[in-house]
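Every protein chain but one is kept in place in this view of the complex.
Chains here go by letter, A and B, matching the order in which they are written, and residues are numbered from 1 within each.
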Amino acid sequence: MAQELPSWTLAELVPLLGGELIGNPEQRISRPIEAGQSDSEGICFAESEKFFQRVKDSQIGAVILSQPIEGLTANQILHPTPRLAFAKFLHLFRRPLPLSPGIHPTAVVDPSAQIDPSAKIGPYVVIGPDSQVGARAEIHPFCYIGDRCSVGAGCVLYPHVVLLQEVTLGEGCRLFPGVVLGADGFGYAPSPAGLMPIPQVGSVELGRSVDLGANTTVDRATVGKTKIGDGTKLDNLVMVAHNVQIGPHTVIASQAGIAGSATIGAQVIMGGQSAVKDHVSIADRVTLAGRTGAFGNVESPGEYFGLPAQPVRETLRQMAALKKLPDLVKRLQAIEAALDKLGES
Amino acid sequence: MAQELPSWTLAELVPLLGGELIGNPEQRISRPIEAGQSDSEGICFAESEKFFQRVKDSQIGAVILSQPIEGLTANQILHPTPRLAFAKFLHLFRRPLPLSPGIHPTAVVDPSAQIDPSAKIGPYVVIGPDSQVGARAEIHPFCYIGDRCSVGAGCVLYPHVVLLQEVTLGEGCRLFPGVVLGADGFGYAPSPAGLMPIPQVGSVELGRSVDLGANTTVDRATVGKTKIGDGTKLDNLVMVAHNVQIGPHTVIASQAGIAGSATIGAQVIMGGQSAVKDHVSIADRVTLAGRTGAFGNVESPGEYFGLPAQPVRETLRQMAALKKLPDLVKRLQAIEAALDKLGES
Partner (left out) sequence: MAQELPSWTLAELVPLLGGELIGNPEQRISRPIEAGQSDSEGICFAESEKFFQRVKDSQIGAVILSQPIEGLTANQILHPTPRLAFAKFLHLFRRPLPLSPGIHPTAVVDPSAQIDPSAKIGPYVVIGPDSQVGARAEIHPFCYIGDRCSVGAGCVLYPHVVLLQEVTLGEGCRLFPGVVLGADGFGYAPSPAGLMPIPQVGSVELGRSVDLGANTTVDRATVGKTKIGDGTKLDNLVMVAHNVQIGPHTVIASQAGIAGSATIGAQVIMGGQSAVKDHVSIADRVTLAGRTGAFGNVESPGEYFGLPAQPVRETLRQMAALKKLPDLVKRLQAIEAALDKLGES
């Protein structure tokens, strides 16, 4: 069980990451560290004053920076995008979740399902009729793929992912544990016998390179498709309701909720616990700060915050004014008293 | 794998849905569509001006309406409740999730469990001691039914549903993937050794035709029962804490949370991300708009909004006034300056 620990000299490492070394090429680097941690064989990156200071206060193997910092004694790698260079280093430490090639004998795969020979299907996986799994896809234990689903090449379904019916994933999607795709949209019609479920017969379609965080749910459309565009990333515990349309390269943080038939543009950012009302439309390149609730359409790019969503600056001004409000009430009373006096005099 | 695609003439379809045809009985209808989509064999419904306009702008097979619309060239089906008629049509497109009759050989069923012969138990299901599964119930893969649970006739447990102990489901409930019923309520007592869990020995009881959305959780009671009434529908990622009582025919949207021992009446509507504090009581026929937080009892039917919950109109008035607040601060300063001048003169 002894693990081979990787290790590089800076002379070996810099060509892998790109950039220019200022310092000792013989310095050995063994692991990534957080800025501020001390570790004589550790490497971190720093992109702002706050992190420069932390790095100065620690003993480290090397730091990746966009320009040299005065007074820094550590070895430095100058790189135009330190975060990307650090990400490259982190790639050297990725270790895939164990999964054997082929179809595990305990997997229950419908004879009509088409599994690419290069896909890996783990123990205790169920794959239903007329579903497809593409090349090099990884389907980890306890995943359920229902009927007429399609998993694109290179997708990773971590353990405990559920795809119900007619769910289509583009290439290279990553679905973290507990993700549920294709549950019925939340639609009912009142009737004398109570609420009747409106049958949900639509589908879910994810583009390429979509990531969905743990326990996130995306409901199938009533009719048509619930869609998430290429390169869009959702964090954990996010709710995407039926018939929602999300554009490409959008980022949605944890616990955000998007109600039925809402439309979210491209390169949108939604903060944690934010929400968009049903049938509302959010334009491209809009940022909704955490906890923001958009009741109405947001039509211009920019940063929005609050309930309802307003330009950040306006909400912050209102919050500042609200802090003064109890005092204002007193000042108003004083004015009214003064006016009364004036009136009497 | 070729699928038989269903198709009807309007002459065949109208008797199935009810209503009166205005248009060509020979028109062929093959699929439901969203209002606004063009599809010469598609059918949709429309109930408001916004959707009438969309329908006018599209080429479709037919539309279901409550009364004829001027200037509409499409075939029309007049029906008193277009949404219900459309729901009937959608039923024709439902396709059950695959599940074979009987008990799958991989299911692990305790000998003391009672499984109705007409129930379907899928692969990789675990059913514990003294549990019961009623007639025609569907238990999909990876469901866990612990001990002394009871699943009513006609219930559907989608893949990955967990029932722990003493969970009772009435007839016809639908539990979507990732639902967890009967986890311990969140109760601790401080002690010198830290927080001691208060044993949670109560149960969970769902009435008839209750739907619970994906990844929703309902905790068992400390003592007694956590209860959800007949016909009540919960969306995804909803939290129902220990000892909560929810009345019948209530609708709770995604990511709403109900804290311990709260009581929610009948025909209540709770919007997305709304919340009710512990021990608080919400009367019948109350609507809490999305993101509303009820700190105190709400005793009269009606619509409420805000934090804390207030009648919608009041909250909207306050929100409107808040927008003016930064300006009010300036006006107040101007008044004070004017009064100072008056005082000096």
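Just so it is clear, a residue touches a chain if its C-beta (ideal position, glycine included) is under 8 Å from a C-beta of that chain, and two chains touch if they have at least 3 such contacts.
Since the structure is predicted, the reported quantities are computational estimates derived from the model, not experimental observations.
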| field | Which of A:58, A:168 or A:209 contacts the chain that the document leaves out | value | A:209
| Which of B:198, B:283 or B:312 contacts the chain that the document leaves out | B:198
| query | In the complete assembly, which of B:69, B:92, B:153 or B:223 touches the absent chain? | reply | B:223
| field | Options B:116, B:147 or B:284, residue touching the unrepresented chain | value | B:147
| remark: From A:17, A:133, A:253 or A:309, the answer for touching the chain not displayed is A:253
| task | Determine and list the chain B residues touching the chain excluded from the picture. | result | 106, 108, 110, 112, 124, 126, 128-130, 142, 144, 146-147, 160, 162, 164-165, 178, 180, 183-184, 186, 188-189, 191, 194-201, 215, 217, 219, 222-224, 237, 239, 241, 243, 255, 257, 259, 273, 275, 277, 293, 307-308, 310, 314, 317-318, 320-322, 324-325, 328, 331-332, 335, 338-339, 342
| remark: Note that chain A touches the absent chain at residues 1, 32-34, 37, 44, 81, 83-84, 86-87, 90-91, 93-95, 97-98, 106, 122-124, 140-142, 158-160, 174, 176-178, 209, 211, 213-215, 230-231, 233, 235-237, 248-249, 251, 253-255, 272-273, 290-291, 319, 322-323, 325-326, 328-329, 332, 335-336, 339, 342-343
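Here is the rule we use: only the chains that are shown with their structure count from here on.
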| request: Return the distance between the CA-based centres of chain A and chain B, expressed in whole Å. | output: 25
